[in-house]
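All protein chains of the complex are present and in place, except for one that has been dropped.
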Amino acid sequence: MTQALPKLGWIGLGNMGIPMVANLLAAGYDVTVYNRTLDKADALRAKGAQVASTAQELVSGVDIVITMLTDSATVEAVLFGEAGAAAAMRAGQTLIDMSTIAPETSRSIGARLRAQGIGFLDAPVSGSVKPATDGTLVILVGGDKELYETCSPIFRALGKASYHFGENGQGANAKLAVNLMLGITMQGLSEALVLAEKTGLDRQTVLDMFGQTAIASPILAMKTPSILAGHFDAAFALKHMEKDFGLALEAAKTAEASLPATSAAHQTFVAAKANGHGDQDIAVILLQLEAMSGINR
Amino acid sequence: MTQALPKLGWIGLGNMGIPMVANLLAAGYDVTVYNRTLDKADALRAKGAQVASTAQELVSGVDIVITMLTDSATVEAVLFGEAGAAAAMRAGQTLIDMSTIAPETSRSIGARLRAQGIGFLDAPVSGSVKPATDGTLVILVGGDKELYETCSPIFRALGKASYHFGENGQGANAKLAVNLMLGITMQGLSEALVLAEKTGLDRQTVLDMFGQTAIASPILAMKTPSILAGHFDAAFALKHMEKDFGLALEAAKTAEASLPATSAAHQTFVAAKANGHGDQDIAVILLQLEAMSGINR
Amino acid sequence: MTQALPKLGWIGLGNMGIPMVANLLAAGYDVTVYNRTLDKADALRAKGAQVASTAQELVSGVDIVITMLTDSATVEAVLFGEAGAAAAMRAGQTLIDMSTIAPETSRSIGARLRAQGIGFLDAPVSGSVKPATDGTLVILVGGDKELYETCSPIFRALGKASYHFGENGQGANAKLAVNLMLGITMQGLSEALVLAEKTGLDRQTVLDMFGQTAIASPILAMKTPSILAGHFDAAFALKHMEKDFGLALEAAKTAEASLPATSAAHQTFVAAKANGHGDQDIAVILLQLEAMSGINR
Partner (left out) sequence: MTQALPKLGWIGLGNMGIPMVANLLAAGYDVTVYNRTLDKADALRAKGAQVASTAQELVSGVDIVITMLTDSATVEAVLFGEAGAAAAMRAGQTLIDMSTIAPETSRSIGARLRAQGIGFLDAPVSGSVKPATDGTLVILVGGDKELYETCSPIFRALGKASYHFGENGQGANAKLAVNLMLGITMQGLSEALVLAEKTGLDRQTVLDMFGQTAIASPILAMKTPSILAGHFDAAFALKHMEKDFGLALEAAKTAEASLPATSAAHQTFVAAKANGHGDQDIAVILLQLEAMSGINR
């Protein structure tokens, strides 16, 4: 006899949320969605999602609520602001926050929800729109271990792997570590390409060569076409990476970790944002580094 | 009718040279070797190599001379120093230098050899002992295009791919670009691991997770076991990476390329060398970053 | 006819607060003081200060309240926490906060106090214990211009110069700018001394020479004796400079200012703190840089 799947409520239908909900629907889950601008829900309604008209309405009829929002402030507002979701939740329910937020915000949310008898997992993801669509995200979880195991089938519907890192906030900390490495990889790649360009090497040949060596990460393969084309439509907006660098350095300061290359890269991302590249893809950091080397396109 | 293979002379039997010569022998080449300390040649003699007792003796009987040495100064000394190989070479021969040296040294060597009627390719490699053994190096070539094509069968015996980047010095420049990226990758990975450790994450789980994400480069997989074991026997010694960072930043200064994260990483490698880690593997940069964050093992 | 001086209340009797209050008493002000640990007030009582036993008691009998506390959180707690001073203040009174806190905290405090009809100036100081004692602080003020002018006699009793930088928060921003420069000066001086030492120069001669050149700032003269003696008792504790670097970089991130050398210096200060130097004087950054260059005393 199969156990019935839990009823899910989903708040946040951005570029990530929409394909993630589609994967949950495809896996057989009953999903109710809510978004501030409801027209985002139309495509999901066609795939079987139900649509709530307020966050409080959404939480009342489900077992597990999942949030996928922009930043710490938005998560705070949606959960604990005016007409916030948390006020309408009841003991025994579970909230999973898959946004990338500050670890201390995750810890604070967890403490407040537990005081209401509500379980909480922080479960940010590594991967952007394509893995969200393909169900190949990597999911980084903090919170009660047993609750993590209970929710694992949901994570399997959304990703190719999930990891439990400890108490609330540790999923967020793991996300900062992997994104820090992602940001440095883009910065390092771009510095290598600027040096190559200034020393007269052909960019296409350099990138082909990189793809054969020990530095050939998936992100290199992913970003190579847009670098060669000079198109920087955002898969992962530079301003979000800048924010994540900031969160990582804030966490590092508190934990007394000295991160010299991370902070150097962060300052370049701040420069890129100050020069109008915030809404473009992280790969656009190349143009900022080019400008700093006197190459102005 | 098959064309006869050129006779090869090889100078430099370090960790890289020995397996590379073995691959040339396995591909059917007639190879004569020379090394300052001749006992290094014993294993290769057993595989069919001939052994010359001086560099000048070596070059006299071959078509193509290949050098694989430590740094710019050693290549200069072996070629143009007292009893140097170049003085014994004749017009029509070819020299291929596969060492990692400064681009301007490669250009200078090329000019001097061409004046003698000797062809010259700078052909440094990406990859350390294991790909040298497996014949899966990536070879980065500068020099005359036709000469590059003539020598391609040799490169195919040594590596899985070779690229022609332009005139002499451009192979060296390409090597600096890829090694810069390699060094930043190790620095970034180590900063991510220090942050993870200081925020209480389990290292094994973090590395497992990294291996599933977009940052999962081959170098990550290669270095993960030694990081987990805390053993840093050199596959690629930190002092050589420090030297390459220095060459890259020197080339960048001349070319007016501003490389903020590269220079931050370089200074950490200098610190690691100053603290006695120069002969250990590049992965030991992690211990230097840990020390800078108050973790002293 | 001379106008009567306003009655002052002073909260916070650390290394800075005590000599500052002494200067106000010497200038003829009637000052009531409050500190969490009241024994700090004894010496001031002997000089004529009155002592309140709670912050709320203190504010009730004075015209102008001055706070000189450790950080944003402490100022928040003293003003708006349990039994906080703000609750006991009345319209028409003035609060001057001379602590170094985040600009946005200053703005937020100003808004809340103005809503109660209370005037607010943020007035952090540049200078540590000696100028506080000598009455030669430099005072950086944000808030209503007219209120600044009204309070100028107080600033003249405490310092040799005061500047008005605009609305609330701008005094705090000016403080971040000058402290950023102070921190970089210490970092730069220390890097110069490490280079000098590693290249075999005599430290005393180097410092004598520096004192004759264009870099001969007052801070160089102030710190030279402790550098030569290797004694780092805190005039300005490294952990406070690390905090101020953090506040400056946070403000820079928000304002989209890219500060590469500041962030490099900050990471060294974080390293120094992680290695146990937080309570020593900022000049101890030299020892951290020495350790990073393999000099371990």
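Going by the order they are written in, the chains are A, B and C; count residues from 1 in each one.
In this section, a residue touches a chain if its C-beta (ideal position, glycine included) is under 8 Å from a C-beta of that chain, and two chains touch if they have at least 3 such contacts.
Predicted model, so just to flag it, every value in this text is computed and none were measured.
Participant: So one chain is hidden, and I want to know which residue out of B:66, B:95, B:241 or B:264 touches that hidden chain in the complete assembly.
Facilitator: B:264
Participant: Pick out which of B:48, B:153, B:200 or B:246 touches the chain that's been left out of the picture.
Facilitator: Counting the whole complex, the residue in contact with the absent chain is B:246.
Participant: Taking the full complex into account, find the residue in C:67, C:170, C:224 or C:275 that is in contact with the omitted chain.
Facilitator: If we include the chain that is not displayed, C:170 is the one touching it.
Participant: Touching the absent chain: which residues on chain C qualify?
Facilitator: On the side of chain C, residues 103, 126-127, 138, 140, 160-161, 163-166, 170, 173-174, 176-178, 180-182, 184-185, 187-189, 191-202, 205-206, 208-210, 212-220, 222, 248, 251-252, 255-265, 267-268, 289, 292-294 touch the unshown chain.
Participant: On chain A, what residues meet the omitted chain?
Facilitator: That gives, for chain A, the contact residues 260, 264, 270-271, 274-276, 291-294.
Participant: May I ask you to list the residues on chain B that touch the chain which is not drawn?
Facilitator: Touching the chain left out of view, chain B contributes residues 242, 246, 249, 252-253, 256-260, 263-264, 266-268, 270-271, 273-274.
Keep in mind that, in the parts below, only the chains that are shown with their structure count from here on.
Participant: Of the other chains, whose C-alpha centre is the longest way from the centre of chain C?
Facilitator: Farthest by centroid: B.
Participant: Using the mean of all protein Cα atoms as the middle point, what chain has its own Cα mean nearest that point?
Facilitator: Chain closest to the assembly's C-alpha mean: A.
Participant: Need the CA-centroid distance for the pair chain A / chain B, whole Å please.
Facilitator: 38
Participant: Could you give the separation in Å between the centres of chain A and chain C, each centre being the mean of its C-alpha atoms?
Facilitator: Here chain A and chain C have centroids separated by 39 Å.
Participant: In angstrom, rounded to a whole number, how far apart do the mean CA points of chain B and chain C lie?
Facilitator: Spacing between the chain centres: roughly 53 Å.
Participant: What positions in chain A touch 2 or more of the other chains?
Facilitator: 252, 256-260, 263-264, 267-268
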